[in-house]
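Excluded from the complex is one protein chain; the other protein chains are retained at their positions.
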Amino acid sequence: MNTIENLKKIREQRPLVHHITNWVTIYDCANIVRTIGGLPVMAHAPEEAGQMTSIASALVLNIGTLTVDLVKSMIIAGRKANEKKIPVILDVVGAGATDFRTDKSKEILDNVKISILKGNSSEIGTIAGAEAETRGVEAISLKGNPLEIAKKLAAREKLTVVITGEEDIISNGKDSYICENGHPMMGCFVGSGCMASSAIGTFASIEKDCAVASLNALSLLGIAGEVAAKNAKGPASYKEMLMDEIYNIDENTIKIMERTEKIK
Amino acid sequence: MNTIENLKKIREQRPLVHHITNWVTIYDCANIVRTIGGLPVMAHAPEEAGQMTSIASALVLNIGTLTVDLVKSMIIAGRKANEKKIPVILDVVGAGATDFRTDKSKEILDNVKISILKGNSSEIGTIAGAEAETRGVEAISLKGNPLEIAKKLAAREKLTVVITGEEDIISNGKDSYICENGHPMMGCFVGSGCMASSAIGTFASIEKDCAVASLNALSLLGIAGEVAAKNAKGPASYKEMLMDEIYNIDENTIKIMERTEKIK
Partner (left out) sequence: MNTIENLKKIREQRPLVHHITNWVTIYDCANIVRTIGGLPVMAHAPEEAGQMTSIASALVLNIGTLTVDLVKSMIIAGRKANEKKIPVILDVVGAGATDFRTDKSKEILDNVKISILKGNSSEIGTIAGAEAETRGVEAISLKGNPLEIAKKLAAREKLTVVITGEEDIISNGKDSYICENGHPMMGCFVGSGCMASSAIGTFASIEKDCAVASLNALSLLGIAGEVAAKNAKGPASYKEMLMDEIYNIDENTIKIMERTEKIK
């Protein structure tokens, strides 16, 4: 699904990917954009969040350590992104764990036209109104079929839904995809979920079809994650190798290893 | 002292360890919890600090980059932790370096029942009222015997005191311990002190005896730190190997290498 072509495009065009994100993984969010080939920037002050968005090619919003002020800046940036017609990715980290996260996620969705809504199964389940439990930022349980939930939510909200997990599920309501690339070690260090959102933002900055952009990003990460697992000695060396692999990945590796599927 | 059993318990139960911490080492705080086997979360907004605490099994407060607002959230979260009877760890990073840090440390102690008070020798000395000098976040000097200071402070404040250093000292006023594990390379990168607090919080989430939990965490880190030192080429590769070792550590390594002592 154009992963190779889109990766090339990113490396040629070096799109600016603006973030208002959390303080835990902010470095990794920036660094994965750079490693893929884009230019990351983070500017959360309300005075500049809009102007920085106006020169960017995508906007990534991540509520991992949200505050009332940060949400205000997210809405300012999001509206500017809507005006400029650049894609907005919203990662609803921890939705369901506290009312504040659930409510603020909905407030952002009410005020900004989101292009891609991303979370783990219980976070997305919470937004969809399903029965779900989130422990901190970890999916514990979701009642219902994740693919069906993604499809319906995508159709209802008119956006692309991405549910990350053992298998990643992507749906824009019409087209649905599954990405089977990835490795359990990706869950053994902090930040792979946030990095996935920033990677999705990077691909969405040059690929208009948001479902395809999400699929590209997740298969790139997943393939690099599988290669890294061969030599890593633990989660810290694994993370380093994962980043090196993303940087070094070649066409042939992507061709051979990509395991994505369009669902009828 | 049950290090092996408690580590197993963490990996089975995956306790949620909530943090209100500093912006310098926030990633490492989260990542060490995950590497040990728990689930980290960071939620500092006053609107959710309490609710997130109510689903957590331990709360870690770290004043490394404190502000007035952050201290307010710490007190909200701390009181909820007291209500829920989950342990609260307070790392008084930089106490003594500025009046603000010293005063706010005391304000937190006055408003929250702390379970484990942790710092380096001059930080703890400052809280104890001893003559001490802290340069930034570094212990420069402490007048008096650290073990005696820890003991008295623990008895006075009715909590467990942990003083990290070449030898780590732990006392709850009655029982006192020394942990001799560790390696000088642990002081050659930024964050080992903060990581120690988060590790202590992780063990305290499943071990009721706070002195034992602290001892477990420090000996785990210290042992991994000794193993890592054998192959590291500098502080950055050392930090990576330290994390990998924590993840990979086996019962036998702990049994053979643990050097802790109960002081009469």
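Read from first to last, the chains carry the letters A and B; within each, the first residue is number 1.
Here is the rule we use: a residue touches a chain if its C-beta (ideal position, glycine included) is under 8 Å from a C-beta of that chain, and two chains touch if they have at least 3 such contacts.
Fair warning: this is a prediction, and the values are worked out from it, not measured in the lab.
Contact with the omitted chain, checked across A:1, A:16 or A:130, is made by A:16.
Residues of chain A that touch the chain left out of view are 14, 16, 18, 23, 26-27, 30-31, 34-35, 39-45, 47-48, 51-52, 55-56, 239-248.
Contacts to the hidden chain, counted on chain B, fall at residues 22-25, 27-28, 64-68, 94, 97-101, 135-138, 188-191, 233-237, 240.
One rule holds in what follows: only the chains that are shown with their structure count from here on.
Centroid to centroid, with C-alpha atoms defining each point, chain A and chain B lie 33 Å apart.
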